[in-house]
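Take a look at the following structure, please.
Only a single protein chain was left out; the remaining protein chains are all shown in position.
Think of it as A, B and C in the order they're written, each chain with its own count starting at 1.
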Amino acid sequence: MSQYKELKRSCYEANMKLPQLDLVIYTFGNVSEVDRDKGVFAIKPSGVPYELLKVDDIVICDFEDNIVEGVKRPSSDTKTHGYLYKNWKDIGGIAHTHSTYAVSWAQAQRDVPNFGTTHADHLTADIPCAPPMADHLIEQDYEYMTGKQILDCFEEKGLSHQEVQMILIGNHGPFTWGKDAEKAVYNSKILEELAKMAYITLQINPQAERLKNSLIKKHYERKHGANSYYGQV
Amino acid sequence: MSQYKELKRSCYEANMKLPQLDLVIYTFGNVSEVDRDKGVFAIKPSGVPYELLKVDDIVICDFEDNIVEGVKRPSSDTKTHGYLYKNWKDIGGIAHTHSTYAVSWAQAQRDVPNFGTTHADHLTADIPCAPPMADHLIEQDYEYMTGKQILDCFEEKGLSHQEVQMILIGNHGPFTWGKDAEKAVYNSKILEELAKMAYITLQINPQAERLKNSLIKKHYERKHGANSYYGQV
Amino acid sequence: MSQYKELKRSCYEANMKLPQLDLVIYTFGNVSEVDRDKGVFAIKPSGVPYELLKVDDIVICDFEDNIVEGVKRPSSDTKTHGYLYKNWKDIGGIAHTHSTYAVSWAQAQRDVPNFGTTHADHLTADIPCAPPMADHLIEQDYEYMTGKQILDCFEEKGLSHQEVQMILIGNHGPFTWGKDAEKAVYNSKILEELAKMAYITLQINPQAERLKNSLIKKHYERKHGANSYYGQV
Partner (left out) sequence: MSQYKELKRSCYEANMKLPQLDLVIYTFGNVSEVDRDKGVFAIKPSGVPYELLKVDDIVICDFEDNIVEGVKRPSSDTKTHGYLYKNWKDIGGIAHTHSTYAVSWAQAQRDVPNFGTTHADHLTADIPCAPPMADHLIEQDYEYMTGKQILDCFEEKGLSHQEVQMILIGNHGPFTWGKDAEKAVYNSKILEELAKMAYITLQINPQAERLKNSLIKKHYERKHGANSYYGQV
């Protein structure tokens, strides 16, 4: 039996949540999960519809883009996942969707403003939108460069990937991550909901202002700070 | 057997309606129900996903924020519930959600205008949006102060909590209440629908005018007045 | 056994379609169906939630607002239904909802423009929005006057109730009718969809123009004209 059985199952289940949570249609999107000890990650095969996806279709890759186990071709976005795993050594899962509102903000090339406590419960910053990739990078290894594009954006904006677990790629769509694949999918759903709320907020009040810093801090700290009191111990 | 068995079940069932009515995702939101005779209220535990929630997870608290029964930590918003129960002695249930359209109006910091009879069937006033909490209050007991913020807003606007059973907290989201937990949840759903209709109304006609007073009175009276003739006797 | 058994069942089934078609929540809305030979109509009882509604709860009324059979109070809008049945002798069913987009146009006090063939397949005119009721009429028999308000609007705009089977009451919501209750409900769903499409159309292009007359005529005639060729013979 495959030594990656559990990793594949976990990755499979996280992928299957994407259509259940209305984040993808057809073959859109992909989720991966890493096993740091074995130096590999499991990822959705390319172009397989979710209703046909099986645990054994999940592909195991190493961080140098080699297929370690699997008979299908991995997601066309595999190099982006590999790049992020290699550079952010503490993340355990990555999700990519084309969810409606997140893509719309990406197409509008706008950061999603932190308008309220629903946002601040998850991150203090605006959700960053990376500018579209420069032409000379597109001509190189596109999916690899998408990973680089994400890191460059975080560096430029001075963001921490531990706190901000989501990004929009301009004119493309969202990538999210977390301690495992399930958390990465959770962040994709949260991002979609925050993107929808921010859109409606701006339609109601085009001059809507960001949440003030004292409330951002309060909500983020009560959930994620040293003295957090949200959730169970 | 716990003397709070029935209270817990009623509170549990009201909480489970939130995801069924599309008012929450994941662990968002919480509902409580009070037992005035016993001087306690039942409330959702903090950070527990609805699909895992069980009747016995419901926590029993008194009005001074002590846990009377339960092994889980109560909702992080418990002090807000306690404050309202202590001050409004005739309410029986409270609901808090992060529903999409209600939150968007809260983030826009706008009262939801009374644009029609759907609104007037439930309340005559605009749905109030309390301004974001002052910084010196945030630094104190935040959730306790949220309760105070609600009462201050009602006092300032001259509103009755018996007639207006809902409020938006600026940049945060809605709280609703009623004679019991089920009614509080009902008011959360009504608020979300009124918020959605008002949003679309303003997109169609940015100069849309409030329902005129004669119609506000007529619709509210036929449902809630001394000579009401809506519903069964 | 009641001589109205079949009429009640037909009315019941049409009412139950309202929540199934996402046109109502809770106790909103009501549908009636007439039996011209017996001089009565069946209508939903007032304030009964759809999930509790039973065939035997349906109330039988005559055109003078007397209850002929039934133990529940009829819908608070019963006099509006009675007024329409009395004045439009060829209609067989009436539906009233508070569906989201139709109500929003009513609250915006705007006719829904005929923007395309989806609209023209059902009616050639814009969907009329009657102005809010005059104060001296509200003080009289409100629901009776709502019926009068509908007829006045049709007369003023020169519309035929045979061709235009729907109206918006300003700041209130839609009424629709048809040859039977099922058709009235069908018209409520069509109205909601046309209202949603017209809303989005205007957001994309605020200067969007009405469908030109030659196309209005073509689409209406191919479905409803003397030489119609839509549907089965």
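Here, contacts are C-beta pairs under 8 Å (C-beta built on N, C-alpha and C of every residue); 3 or more make two chains touch, one makes a residue touch a chain.
Model, not experiment: these values are computed from the prediction.
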Check: shown chains touched by the absent chain are A, C
Per the touch definition above, residue among A:K5, A:K54 or A:R73 touching the missing chain: A:R73
Hidden-chain contact residue, picked from the options A:H81, A:R110 or A:K189: A:R110
Thinking of the whole complex, not just what is shown, which of A:F41, A:F154 or A:Y199 touches the missing chain? A:Y199
It is residues of subunit C that touch the chain not shown, namely 115-118, 186, 189-190, 193, 196-198, 200-201, 203-205, 208-209, 211-212, 214-215, 218, 222, 229-233
When the complex is taken as a whole, what residues of subunit A touch the one chain not shown? 25-28, 45-48, 72-73, 76, 98, 100-101, 103-110, 132-133, 135, 138-139, 142, 171-173, 199, 202-203
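The rule is short, and it goes like this: only the chains that are shown with their structure count from here on.
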Considering only which chains touch which, how would you classify the arrangement: line, ring, star, complete or other? line
What rotation angle takes the CA atoms of subunit B onto those of subunit C? Round to the nearest 5 degrees. 90
Return the distance between the CA-based centres of subunit B and subunit C, expressed in whole Å. 33
Note the residues in subunit C that touch 2 or more other chains, in rising order. none
